[in-house]
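As you look at this complex, bear in mind that one protein chain is not there, while each of the others sits in place.
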Amino acid sequence: MSSPAAFLGPEGTFTDAALYVLRPDLTSEQRLACDGVEAVFEAVRSGAAAVGVVPLENSVEGGVTATTAELLNGDPLLITGEVTLDVRFSLVAREGTHLADVKHVVTHPHAQAQCRGWLGRTLPQAQTLPAASTAAAAQIVAEPGSGYDAAISAPIAGERYGLRELATDIGDRSAAATRFVLLSPPGPLPEPTGHDRTSLAAFLADDHPGALAELLNQFSVRDVNLTRLESRPTGDRLGNYCFVIDAEGHVVESRLGEALMGIRRSCRDVRFLGSYPRGDASVEIPTLLPRRTATDTDFHRAQEWLERIRAGGVS
Amino acid sequence: MSSPAAFLGPEGTFTDAALYVLRPDLTSEQRLACDGVEAVFEAVRSGAAAVGVVPLENSVEGGVTATTAELLNGDPLLITGEVTLDVRFSLVAREGTHLADVKHVVTHPHAQAQCRGWLGRTLPQAQTLPAASTAAAAQIVAEPGSGYDAAISAPIAGERYGLRELATDIGDRSAAATRFVLLSPPGPLPEPTGHDRTSLAAFLADDHPGALAELLNQFSVRDVNLTRLESRPTGDRLGNYCFVIDAEGHVVESRLGEALMGIRRSCRDVRFLGSYPRGDASVEIPTLLPRRTATDTDFHRAQEWLERIRAGGVS
Amino acid sequence: MSSPAAFLGPEGTFTDAALYVLRPDLTSEQRLACDGVEAVFEAVRSGAAAVGVVPLENSVEGGVTATTAELLNGDPLLITGEVTLDVRFSLVAREGTHLADVKHVVTHPHAQAQCRGWLGRTLPQAQTLPAASTAAAAQIVAEPGSGYDAAISAPIAGERYGLRELATDIGDRSAAATRFVLLSPPGPLPEPTGHDRTSLAAFLADDHPGALAELLNQFSVRDVNLTRLESRPTGDRLGNYCFVIDAEGHVVESRLGEALMGIRRSCRDVRFLGSYPRGDASVEIPTLLPRRTATDTDFHRAQEWLERIRAGGVS
Partner (left out) sequence: MSSPAAFLGPEGTFTDAALYVLRPDLTSEQRLACDGVEAVFEAVRSGAAAVGVVPLENSVEGGVTATTAELLNGDPLLITGEVTLDVRFSLVAREGTHLADVKHVVTHPHAQAQCRGWLGRTLPQAQTLPAASTAAAAQIVAEPGSGYDAAISAPIAGERYGLRELATDIGDRSAAATRFVLLSPPGPLPEPTGHDRTSLAAFLADDHPGALAELLNQFSVRDVNLTRLESRPTGDRLGNYCFVIDAEGHVVESRLGEALMGIRRSCRDVRFLGSYPRGDASVEIPTLLPRRTATDTDFHRAQEWLERIRAGGVS
């Protein structure tokens, strides 16, 4: 049990659920709930945890902004895995509570906002009060003598705190997916699977007009699709920008390797954030810059041709 | 008092402070604290409020993801103003409390994470507990007989709830700026000031390779700089993307007008989000795609030249 | 007969044939053979001729380089028409000469090179001597007592000088097409036909990195296809470049008009060379930058949308 996995706690968050999917092998003793995204990073950086899990995109519980900030600053960690989960809310209560009994609901304000329609229709008389997270809400309800009748939370929070589901999937719109990433200290990368993603941050040079277009071209001339692109002020001073980028493929592939070298040459700095299996193995076909496939075989043939040319051949 | 201004509450949030900067003319009766970003949008859409204020970027209290989602979906609102505030945390307490007395601190987990260094050095024995927002934390502390000794919050929260500052600017790093926007129903745009920003969302056509490069070109050929660029899945199905964009200039300018027409022609859809005075009036010179200036005079001269050419002239 | 048409002479050149196609209405008195491309331009500039015809691309008799130089320098003329002719060579001789009699052939060296295979197979014993043009060769053969038995020339040269065709289409490879243009003084442009071409020369600014990419973008964001692109040193000093461009469409169309205005704003100088019906009305589909169609209706709708947006509307 020397190497636990840290996650954005408390127990029962959507991040806890993500860790369960990413590392089903772990015992509950090996799962370390942390108070805040920063604490998860700190646990992995200090060696207190071997890996960590945090939300990266679209979380209902915050964490996105903090996660990106931590990835870009401080000692580098690598993303070594990801999973995308649908955000589905349940109403959970202590054993014996019936829906008709629910007068006081507790949850995170974002969850409240997303379940407003259901609450208005189903529990028009109930009062809803805020908690620091949906998991904290479930925890509060689970306490003996709690003044709250039910919590809106992830289904997993109900299980963690021994509560019963009074209603499931009560969000007003079809669930927004949230993407969680697995963090590891620098070390061997995950093996390429043929369905990978590579993340990086490119810091543009100050005095370089057209820098963004060049950055995109570095990918497109190697037929690398992007799946996410986001500008961020770098914070060190106003007017400086970096781009956080997700691209298809693994850094051991020629197309990604060449693209990263090009970015390294043309940007002020670049931080490699990892190559890892895509969590959305089945469906997504990103359409940002689709082109041809460019396999290692394609690159190898072009290399052979170049060598013939350099030796005085003509084709 | 028929047209209040809605803001992300409760009273004492950073958003409350932003509203004070944006609309200092309002009385406290004209300020409507809302429970969640969605509620602010709803208040403006329904006419319950004349305007609303929400955080758009880098907030410590969440709201960014929700704000963008609301801007892109539902009945359109226009951004008619913005302000960027430094996020500075204070430790606030009831009158008579001294720093040495503080055993129980309450705040939002993000704020706690950002003040961890100060807390460890200054209040190593204190326990910190979560609240739904920094303002809610101040509110809790202000209650008579509260079990909490102090809250970490925005300075304004201390004022709103009659608390005293025990310490100021206690964040571990120099403050991250948060950008807030003023929302209005569709209607006359703010007059151009010569230092404006235009926001929009462009929905790429599915089957259009190179669509992102074309989108950027629509701006660059008109010498329009971008100040923010962010990809977002559109949510209707996987693999569809839109880009949320901030650009320099006002839509009444020729350069912006022509660029928007080009995007309208080439994208599946485009949602105009507003033209408004920039809040960072003094310093920022965005460097994404800097080029020349392209004033209305430049466009007018080119138009005159075109008319001469079309009439059979040669220059 | 006050306004003759000048052409690159002497009578019987391929240019003479092109003039016949472009202006079949002219009498022979109205056709003015000029000695050199420069002389054709001079005739139109001075008013000695109302129009002129010169080869622009791929001529076997030279003229391309000179034509471009004249289009770019000196008083501007407009291209008002074009025709593309296959270059087909005939062996022409005086009445009574038979193929077996031919011992001395005269022609332009380019024509000789292109008929070398046929000459070697059919007239292995014949000697071939150079003339200044294929038409001059025919003229020489037509002189009574000429020392030459036959000329290689355009079929039209045989007709012009009363010679008989001994063999037709004797070029070694399938005929290269040559493109000829009709020149006019500045004045009303030809009406758009829906199948037009626009020519221009863009002079890049010295100190403008990425200028070529920007130039191409000015066209591509308006969905204008290019059909020809050629860099040329401007001659005023080394390292300065201009681009000679042919684009689909007519300058009265919105897509062309907006693109030209963009180039006018971003380049050091631009010379408009004309909008005119395409000579290759049937088949060619240029594939340089194909995109969508962008009709005047498309531009008009985008303009209407912009006006609604500027008035405070949202779509």
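We just call them A, B and C in the order they show up, numbering each chain from 1.
Assume contacts are C-beta pairs under 8 Å (C-beta built on N, C-alpha and C of every residue); 3 or more make two chains touch, one makes a residue touch a chain.
Please read these numbers as outputs of a predicted model, since none were measured by experiment.
K.L.:
Can you work out which residue in C:Y20, C:W118 or C:Y241 touches the chain that's missing from view?
P.N.:
C:Y241
K.L.:
In terms of residues, what is the contact footprint of the unshown chain on subunit A?
P.N.:
Those residues of subunit A that touch the unshown chain are 76, 78, 186-189, 214, 217-218, 220-223, 251-252, 257-258, 260-262, 264-266, 271-272, 292, 294, 298-299, 302-303, 305-306, 309-315.
K.L.:
For the chain that got dropped from the picture, name the residues of subunit C it touches.
P.N.:
Residue positions of subunit C that touch the missing chain: 35-39, 58-59, 62, 64-66, 69, 108-110, 112-114, 116, 130-133, 136, 176, 204, 206-213, 216-217, 220, 226, 228-231, 233, 235, 238-241, 280, 283-291.
In this text, only the chains that are shown with their structure count from here on.
K.L.:
Could you put a whole-Å number on the gap between the CA centroids of subunit B and subunit C?
P.N.:
Computed from C-alpha means, the inter-chain centre distance equals 57 Å.
K.L.:
Where the CA atoms of subunit A average out and where those of subunit C average out, how many Å apart are those spots?
P.N.:
The answer is 60 Å.
K.L.:
Provide the list of subunit A residues touching at least two other chains, using ranges where the numbers run on.
P.N.:
Only 209-210 qualify.
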